[in-house]
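A protein chain is absent from this complex, but the other protein chains hold their places.
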Amino acid sequence: MTLPVHFTRDLSELPTHAFGTRSLTWWGVVGFMLIEGTGFALAIAAYFFLMSQEQLWPPSALPPKLLWGTLTLIVMMLSEIPNIWVKKAAEEHRLRDTRIGLVIMSIVVIPLLVLRGFEFANLNIGWDRNAYGSILWALLLLHTTHLLTDWVDTLVLAALMFTDHGSEGRRFVDVSENGLYWHFVVLSWIPLYVVIYWVPRMTQGGLIG
Amino acid sequence: MSRRGDDPKALPRDGRDLTGDALHERLSLTWCTQPGFWGWLTTVDHKLVGRRYIFTALVFLVLGGILALMMRVQLARPENGLISADRYNQIFSMHGTTMMFLFAVPVMEAMAVYIIPLMLGTRNIAFPRLNAFSYWVFLFGGIMIWVAFLFNVGPEAGWFSYVPLAGPQFSPGKRTDFWAQMITFTEVAALATSVELVATIMKQRAPGMSLNRMPLFAWGVLVTSLMVIFAMPAVMLSSSFLIADRLVGTQFYNPTEGGDALLWQHLFWFFGHPEVYIIFIPALGFVSQITETFTRRPVFGYAAMVLALVSIGILAFGLWVHHMFATGLPRLGYSFYTAASMMIALPSGVQIFCWIATMWAGRPRFTVPMLWVIGFIVTFVIGGLTGVMVASVPLDLQLHDTYFVVAHFHYVLIGGAVFPLLGAITFWFPKFSGRMMDETLGKLSFVIGFIGFHLTFFPMHFTGLMGMPRRVYTYPSDIGWNMLNMISSIGAFVFASALLLFMANAIVSYRKGLLSGSNPWEASSLEWAVPSPPPPYNFAHIPVVEGRTPLWDAGGTLSVVTGLRVEDRELLLTTAIDAEPDLREPSPLPTIWPLLSAIALTALFIGSIFNPWAIVWGAIPLALALIVWFWPKGPPEAEPVIE
Amino acid sequence: MCSRSLAGSAVMAMLLLSACQREQRESRGQPLAETAPTFVQLPSVLIAGSQPAPADPRGKLYEGNAYHISEGQRLFEQFNCSGCHAHGGGDIGPPLMDDEWRYGGQSDQIVASIAYGWPNGMPSFADKLTEQQMWQIAAYVRSMSGNVPKDVASSRADELASTPPLTRTPQQPIKGEPGGGLQGVAP
Partner (left out) sequence: MRRPPLLIAALLLGGCSGEQSALDPAGVHSGAVLNLFGLFFWVCLIAFALVIGFLVIAMLQARRVDAARSERSEHDAIASRLLRGWIVFIIAGLLVLTLGSYFTDRNLALAAPDTGQSNRVPIRIKLTGQQWWWQVEYEDPNASQQIRTANELHLPVGVPVHIRLESIDVIHSFWVPNLAGKQDMIPGRHNDIELLPTRAGHYRSQCAEFCGLQHAHMALDVVIEPMADWLKWRAQSLQPAKAPATAEEKAGYAYFMEHQCSACHSIAGTPAFGTVGPDLTHFASRPSIGAGTVPNTRGHLEAWIADPQGMKEGNHMPYLAVPPDKLHALGAYLRSLS
């Protein structure tokens, strides 16, 4: 009993995959980036809220050691170079370069995880010592989970690209979205780095609150 | 099922030479769900997952309603010893938690999961496997908290569990841990569903359905989903901090170690207030669709309505502190939040005006959905006005945490969201089941429901003004609250009987109702262009839209586009703003992996209540399940297929 | 397959039953006989060479109940036990979170210590606390050395953090008891 139809255009020639905002996965990845970005922003807001409650900041602790956080920042910035390269390679369907790029990205994350281990060891505060220690560990743990999940994604994608599925168009879209997500992981580390490492030093000078 | 590796040009496609019944058989074969229990577990059809999502949420409504009746029986008489303090605290905490987290938010998202793809003219929701995953996570979360409740481990500190009462010292045992973990379950489910809905609305609209031609319900769901994306992380953060405090001894909320009880209130209400609008805005979408259909004309002031929806969505994030007027924050800050809370009355007022103007300028038919809309308007305006009252600081200091506030939020939540929901279920019931709900039973349940609701909650305005605080399991007999509480209790049973009548009507009509055909109400939106219940593939040919009311503008024939594959699941992606045809997107086949991933996630969450290391060990099976879910199964294809 | 599911459901039932016992809010101790409350007989450790008396069943009841341990935590503060014992680390009074128990580390023996008091400083609380309160404090003291089920003790109180969270305190089996190493001999 449905309505009679009137045919207009035939769309069988339309492509089946595309990059950027034209692809559905882009919207999904951006959706999750918004969620996690809001989570980071609120965690940083919680940090400043707790700071406003204290006379002395950081309370009964030295600020975290600057070396390891700065090293992580530098290595992250450097990791953007292969990341941009592999994203471009994927968007130009260059299979060989994409494969090499993904292997590099998988390897680049390992020193980051090692550095992150040193960062945790040099926070100069336990997570159960006080609210400052708790929020500091929470910020670092939040970012580390994103580091790990994206690393696993990159490993899986790298493995996938070496199979014969690698040449499919959608896989290149996945690699491009993974590159976008790595941008998010790197960019989100910058405000966290400033908050974890520099804010305790800035407040060291004068008493606040 | 489909050939592999053929030349893409030769693959059969829908079009002039393949249409009508022939196309129906082949598309049904491609898009159908396997029969039996295995098919039930592996389906990715937004209609099957959506219907089961709605049904589960309504089961939680009934469970929450039973708890409400127990509370009203306990409060019917002063100094009643029927229910002990500990049991009553668990009951009112579970009532609030079930209604807010397990019924209200999920049922609105479930209705959107079912209706949006049909309304936008596409064949399935975006990321349908994620949709199935989110349903299972929601279901397991709900089962976990209710099993805990039945074993005396239900939450006992209220649905918003203020710290330090919910902290490690004053809430011993695992009760609040299960509550905090349940929050994580329902938030993962709600966030996943809202990402799917945003992607579906932005990328899968029928060609020609530009943003300014999109139905108002779709606008409501878009605003709601964006609010979920920005609001829910706040409660995930605060409940994770709480469970860390309780299990590994962090100091987030320990006042003596730099923590602060207000950190919880700020984070929770930053989510809490947008959440009540997340429940309320889809209901505005229901009212717009119902009003449009039963006044036989487009809603008056489309631009004003969309602007109102968007401004409510944005404003909702700016007024959470009106829940904290009594905590002693600086008075200057409060006056900002009073102004913001008052301002939100403006877009709501505009919307109410536009619906009534639509009725006034149209030819309204008072069917059951329209009656629920009338009931909504009357009740919600009262609730909105009492909301304006509690927005003023001095007034709120007298009304906060009393039964006046209980009356206010039941007026805006039941009046504002459940009335439109019942209207929407009656309105879309033919599309769900192919049969109409009985009209007289429907009218009866509306009348009894309306009377019962006001009989229950209108007296609460007075009990609140007369000093009765919230969440008391009993009250003294000599203060003058006895009569009003008895009236409320009687009203509660009348209202409950109306809901039971509505549910009986739905269950009976599901099998024995009048056959409805595809468009029994002569509505205007695309979901009424497909048969009821819709075939697995929704649209044989993707429709083209020229105006805001496609079926009314289409007159006799529906113009469509063709060219999508028939042997493999495929739907059309269009550009975000103007909905120009852009890509042919493969739609995933049924798979068991969302269920297995949900089970792995459940094991991780429940395990982490008893041993924090469960997060590390639980992450391995979860990662494996997600990897196998993502990994392409069949051989590579010229034209992509997602196994 | 059937036996495994039976074992599985048995484990589930046991788990859920322990949930009931852990969460029970029993605020009124079992009403004792009308006469004055009777305490445990003299702690066995003082009678040389005798077999240790069977542990009082109430020990397991209080140690397995989160509500009782939380009440014990409150009473420990309100009756100033922390004045001498600090938060288990020991000050004037002996530490309570290690495995050294001069007068016995079982719940009933701790109740006897609280009730009778000991020379050089430990006052007698017989007239200051009811028996149920003493059992609650004993259960909390046991949780300081990790001798209570993992899922019962709450991680911390809303106080200055002076000891690691109770949920992560390693269990210290009592010295001189089976599995606890020799009394008085350095490990």
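For clarity, chains are labelled A, B and C in written order, and residue numbers in each chain start from 1.
One rule holds for everything that comes next: a residue touches a chain if its C-beta (ideal position, glycine included) is under 8 Å from a C-beta of that chain, and two chains touch if they have at least 3 such contacts.
Quick caveat, the model's predicted, so the values are computed rather than measured.
Enquirer: Which shown chains does the chain we cannot see touch?
Expert: Answer for the hidden chain's contacts among shown chains: B, C.
Enquirer: Considering the complete complex, identify which of B:P12, B:G39, B:G467 or B:G517 is in touch with the unshown chain.
Expert: Checking each option in B:P12, B:G39, B:G467 or B:G517, the one touching the absent chain turns out to be B:G467.
Enquirer: Tell me which residue among C:A19, C:I69, C:V111 or C:L129 touches the hidden chain in the full complex.
Expert: From the options C:A19, C:I69, C:V111 or C:L129, the contact with the absent chain belongs to C:L129.
Enquirer: Which one, B:F185, B:F252 or B:W481, makes contact with the chain that was left out?
Expert: Of the candidates B:F185, B:F252 or B:W481, B:W481 is in touch with the missing chain.
Enquirer: Which of B:A126, B:L284 or B:I374 sits in contact with the chain that's absent?
Expert: Going through B:A126, B:L284 or B:I374 one by one, B:I374 is the residue touching the chain not shown.
Enquirer: Just checking the interface: what residues of subunit B touch the absent partner chain?
Expert: 84-86, 89, 157-158, 162, 164-165, 169-170, 255-256, 259-262, 297, 300-301, 304, 326-328, 331, 335, 338-339, 342-343, 345-346, 349-350, 352-354, 356-357, 359-366, 374, 377-378, 381-382, 385-386, 388-389, 392-402, 459, 462-463, 465-467, 469-476, 479-481, 483-484
Enquirer: List the subunit C residues touching the unshown chain?
Expert: Its contact residues with the unshown chain are 25, 27-29, 31-32, 34, 37, 74, 78-79, 125, 127-130, 132-133, 158.
Just so we're on the same page, only the chains that are shown with their structure count from here on.
Enquirer: Chain touch graph shape: choose line, ring, star, complete or other and state it.
Expert: Graph shape, chains as nodes and touching pairs as edges: complete.
Enquirer: Looking at B-C and A-C, which one has the bigger number of contacting C-beta pairs?
Expert: Taking the two pairs in turn, the one with more contacts turns out to be B-C.
Enquirer: With centres defined by CA atoms only, which chain is the most remote from subunit A?
Expert: Max centre-to-centre separation from subunit A belongs to C.
Enquirer: As a quick test, compute the distance in whole Å between the mean CA positions of subunit A and subunit C.
Expert: 47
Enquirer: What parts of subunit B, by residue number, touch at least two of the other chains?
Expert: 245, 248-249, 251, 254, 257 - these are the residues of subunit B that touch more than one other chain.
Enquirer: Using the touch rule from the top of the page, what residues of subunit A touch 2 or more other chains?
Expert: In subunit A, the residues touching two or more other chains are 128-130.
Enquirer: Within their complex, state which residues of subunit B touch subunit C.
Expert: 86, 148, 151-153, 164, 167-170, 172-175, 245-249, 251, 254-257, 610-611
Enquirer: Can you tell me which positions in subunit B touch subunit A when the two form their complex?
Expert: Going through subunit B, the ones touching subunit A are 13, 15-16, 19, 126-127, 130, 191, 194-196, 198-199, 202-204, 207, 229-230, 232-234, 236-237, 240-241, 244-245, 248-252, 254, 257-260, 263, 266-267, 270, 517-518, 529-531, 540-541, 544, 551, 554, 556-564, 572-573, 575-576, 581-586, 623, 627, 630-632, 635-637, 639-640.
Enquirer: Sort out for me which residues of subunit C touch subunit B in the complex.
Expert: By the definition above, subunit C touches subunit B via 16, 19-20, 22-25, 66-67, 69-70, 73-74, 150-152, 154-161, 164-168.
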